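Dropping the structure in here first, questions after.
Note that one protein chain of the assembly has been removed; the remaining protein chains are unaltered in position.
Chain lettering (A, B and C) follows the sequence in which the chains are written, and residue indices restart at 1 in each chain.
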Amino acid sequence: MTEPIDGAAAHPSPNYILIWVVLAVLTAGEVAIAFVSHLPQVALILILVGLAIWKAVLVALYYMHLKFEPQRLKIIALAPLPLAVILVVIVLSEHW
Amino acid sequence: MSTVATAHETAAHTHEEIPFLRKYIFSTDHKVIGIQFLFMSLFFLLVGGLLAMAMRWQLAFPANPNAGFEGRPLPGGGLLPETMVAGGVMLPEFYNALVTMHGTIMVFFAIMPLLIGVWANYLIPLQIGAPDMAFPRLNMASFWMAMPAGMMMLASFAVVGGAANAGWTAYAPLSVMPEYSGVHLGQQLWELSLVILGFSSLMGAVNYITTIVNMRAPGMTWFRLPLSTWALFITSILLLLAIPVLAGGLIMQFFDQTIGTGFFKPDDGGQPLLWQHLFWFFGHPEVYILILPAMGFVSDILANGARKPVFGYAAMVWAIVGIGFIGWIVWGHHMFMSGMNPMLGGFFMVTTLMIAVPSAIKTFNWLGTIWGGNIRFHTPFLHAISFVALFVIGGLSGVFVASAPVDIPLHDTYFVVAHIHYVLVGGSLFGIFGAITFWFPKMFGRMMNEPLGKIHWALTFVFFNLTFFPMHMLGSGGMMRRLYDPTQYPHIAQYQDTNIFITYSALLLFASQFIFMFNFFWSLFRGRKASENPWEANSLEWTAPSPPPHGNWGDRKLKVYRGPYEYSAPGASADYLLQTDPAQGVPAPASH
Amino acid sequence: MNDFWRLPPNVSTYGGEIDSMFHLIAWITIVVFFLVEILIVVFLFRYRGRPGRTAKYTHGNSRMEILWTTATALIVLFIGVISRGLWLEIKDPRHFPQPGLELIVTAKQFEWNVTYPGADNQLGTADDFVRRNQLHVPVDVPVRITLQSEDVIHSFYLPQLRLKQDAVPGMHIPAWFEATLPGEYTVGCAELCGLGHYRMKGALTVHSAADWQQWYTQEQQRTAAARATGAPLAASDGAAADDGAAGATVLAAAAHSH
Partner (left out) sequence: MTIAAAAMDRGTSSFGVYNVKLGMWVFLLSEVMFFTGLIGTYIILRFANPEQFARPGEVLNVPLTAANTFFLICSSVTMVKAYAEIERGNQQGLKRYLVATALIGMLFVGIQGVEYWKLAHEGFVPVAALYKAVGRHAAEAGEAGAVGAAVLGGPLYGTTFYTMTGFHGAHVTIGVLCLWFTVYQAYRGRYSAQNVAGVEAMGLYWHFVDLVWIILFTIVYLI
């Protein structure tokens, strides 16, 4: 029943600086795609949202250490996402 | 708070003296906070009931000279200012404020804290074997935010323009445009009060979830938790995820009124239906927040009264989880008539009807629990079994309004009023009475008076049904909700005698509650001293002293050996078996 | 059972189907109600505590539980499936019958303004006329109504026709009904809309075919005459602000939103 508490040294230390560089590059990339490229609207939105989710996932996995947490906590952390999607998709579907 | 002080005298000597203020007012002890919530919410229950009485008076005796109804002045109406009751006649805007505040106060300041603020705080640590909550100071803050929120809500009656009068659902644009409702500050106070209360609930939910997940005593596995704790756990999750959506919506309403944003104002492109979606996305989980804990208490009490294990414990747990989960995708059934896309209506109808499945599981399992029992008819048991009997009616009337085409004539009528009151009064409130009478000895160390308790139960049961059952027929007869004067419409005026009958029943129902009040306070001081385990129950709270001291079990180490419902186990020395009892030789149940 | 439930007499085509559905659910729930309540009473009596007896020690019965779970699921699925068809028939604009008369109902605190097409039988033209709180329709003709609101949400409620539909500001919501019996009926508001909510009522008059022609022609002529002289119609006639042409924008918007 009693497992060791996730100790300070229990997880490897990822390269935080590398993540930071990736985040900065992705942000610059987003701005560039939004203003320089001439993609169709739908493709643009998909790419931008995709990049934003990528960045968000990086923050959650490494800076918030979700990658190194027990499976249970990962599941808990993802729990509200289906609800968020349900709310937005159903209300949006009124306008189709 | 002096009443609490008396009750805790026994607890005092086991510990070093804590200053009065820290001990009873700004206490971090989960039990004191639970008791604080109890007094607060019983007060609001009384206030909400009074508002309902005023409404019922108006509905029974409206003055409508055209239709030949003479009207009777509201008793005590002379005490109220001219902006509420003019010349003995209640004004329609005041009636609308009563409707709004009755709903709001009952839902947010009476039933919700009575179910969660009181019992989640009081029971969770005691039932899982923890010394206190995970975050005791957060817990204290939770109460001290709920209290001012309630005061703010009450204060809104006194401001210029009166209290909020757009209904407890606050449908925009009526709620956000004072030029249509006549209410300025009242509505804003209503919104702020609920945002603050939301914060309070949120703090509570974080606390309850963390505590249940992390602080169970050794041996207390998930499937050995009492169903009260299970229900409170799922309820906390619903609160956690639903309240913020309401808070967001309320803040948008507040901005629409104060700084002039356009979220819900059609003239600016805002959407009234968006408010309804946000509100009901919160509101439907809220409905289950208001019933699930009572289901948990009732399961505990029924098993105790019947001296039998709960029938189908695992199914009961999964039914709670199922109700909690499906509850997120049914909110649109409140909006069948709102102009929402009819295809969505079809979707929401099917999901809504699916809720009947876990509800039926619970009902039949309760029946299974009393089947073959050796029933002790103590007051908590009577309340609990009434819960089952009345919840069935509330659930079945729900099937009518879940079916979208049948909802067309029934929507926004007294049928819905009857339905919600069968669930919230017949269900939740009977569950609450059951819980109070059941855990009172643990809370205060004294028994409540049984004969008085039974008289209160019988009168409440009878007058409740006389009050609310006829409302079904008023509703299917076409009487709309929130109607200041039902005699205006000929098709309703012909049933005015029913309205009068309901009002008399409601007054008697209200009057019956004074028996409970008397019993409560009398027992607090004069009740028979309670033993540690007066009901001969199994769960952990009954192994602590009555009332338990700060820290609950002191230095005693708890170990849990079995589930909470091992009543009448063969081989046991009595017809109950404490969860902490190692009881060699008693065969462990095959399943959980 | 109508006496028990007090359903108002039904005078619309789909109202009968709604009532049948209502009664079907009523019978199902009454059976379940008596089943459960009788079982409760029987168990309470049969298993009342007596000295010397012990309760059955059982943790449940999977077969029974699966049985009543499946039975409940099948019943509600059945109700859901048949309800859905009826629901779409009444509320889905794609299933609306070809209307014989189209009206615009504009709600505002605290009145129902009904816009009738004039002689050209077309809404949105100059000869439209508006009557306050007076809804006149011919019998046995499908009537299509576009609901809108000028201020807050109201709910257009015809108890005897089993029709209820919210009128939401900023939206143009279609609804339809077909009355089956001439007579005088009620128009009510079912959504709290302010202090005058309780008196926001109108009259629905269902005319026989001949009466309808007479009333309709007469009102057209009265409107034309009033407009020619510039004299407003007497309020007692239920005439409201005479803004016939405003209907055009409504219809355009309604067409756009559906």
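Definition applied: a contact is a pair of C-beta atoms (placed from the backbone, for glycine too) under 8 Å apart; a residue touches a chain by one contact, two chains touch by 3 or more.
Everything quoted here is computed from the prediction, not taken from an experiment.
> If I'm reading the header right, one chain is hidden. Which shown chains does it touch across the whole complex?
The chain that is not shown is in contact with A, B.
> Which of these, B:G249, B:P358 or B:P380, touches the one chain of the complex that we don't see?
B:G249
> Of the listed residues B:G88, B:P178 or B:G262, which contacts the missing chain in the full complex?
Residue touching the chain left out of view: B:G262.
> Given the full complex, what residues of subunit B touch the hidden partner chain?
28, 130-138, 202, 205-207, 209-210, 213-216, 240-245, 247-249, 251-252, 255, 259-263, 265, 268-271, 274, 278, 550-551
> Quickly run down the residues of subunit A that touch the omitted chain.
Residues touching the hidden chain, for subunit A, are 1-6, 8-9, 13, 16-17, 19-20, 23-24, 27-28, 30-31, 34-35, 44-45, 48-49, 51-52, 55-56, 59-60, 62-64, 69-70, 72-73, 76-77, 79-81, 83-84, 87-88, 91-92, 95.
FYI, only the chains that are shown with their structure count from here on.
> Assign the assembly's chain-to-chain touch graph to one of these shapes: line, ring, star, complete, other.
Topology of the interface graph: linear, an open chain of contacts.
> Among all other chains, pick the one whose mean CA position is farthest from the mean CA position of subunit C.
Centroid comparison gives A as the farthest chain from subunit C.
> Please report how many Å separate the Cα centroid of subunit A from that of subunit B, as a whole number.
The separation of the two C-alpha centroids amounts to 38 Å.
> Measuring centre to centre with CA averages, how many angstrom lie between subunit B and subunit C?
Here the centre of subunit C sits 32 Å away from the centre of subunit B.
> Can you list every residue of subunit C that touches 2 or more other chains, as numbers and ranges?
Answer for subunit C, listing residues that touch two or more other chains: there are none.
> Once bound in the complex, which stretches of subunit B touch subunit A?
Result: residues 218-219, 221, 241, 245, 273-274, 277, 281, 328-329, 332, 340-341, 344 of subunit B touch subunit A.
> Please name which positions on subunit C make contact with subunit B in the complex.
4-8, 17-18, 21-22, 25-26, 28-29, 32-33, 36-37, 39-40, 43-44, 47-50, 53-62, 64-65, 68-69, 72-73, 75-77, 79-80, 83-84, 86-88, 90-93, 109, 147, 151-153, 155, 157, 159-160, 162-171, 173, 186, 188-199, 201
> Which positions of subunit B touch subunit C when the two form their complex?
Per the stated touch rule, the residues are 91-93, 96, 99, 165-167, 171, 173-174, 177, 180-182, 266-267, 269-273, 306-315, 337-339, 342-343, 345-346, 349-350, 353-354, 356-357, 360-361, 363-365, 367-368, 370-377, 385, 388-389, 392-393, 396-397, 399-400, 403-406, 408-409, 411-413, 472-474, 476-478, 480-486, 488-491, 495, 567-570, 575, 589-591.
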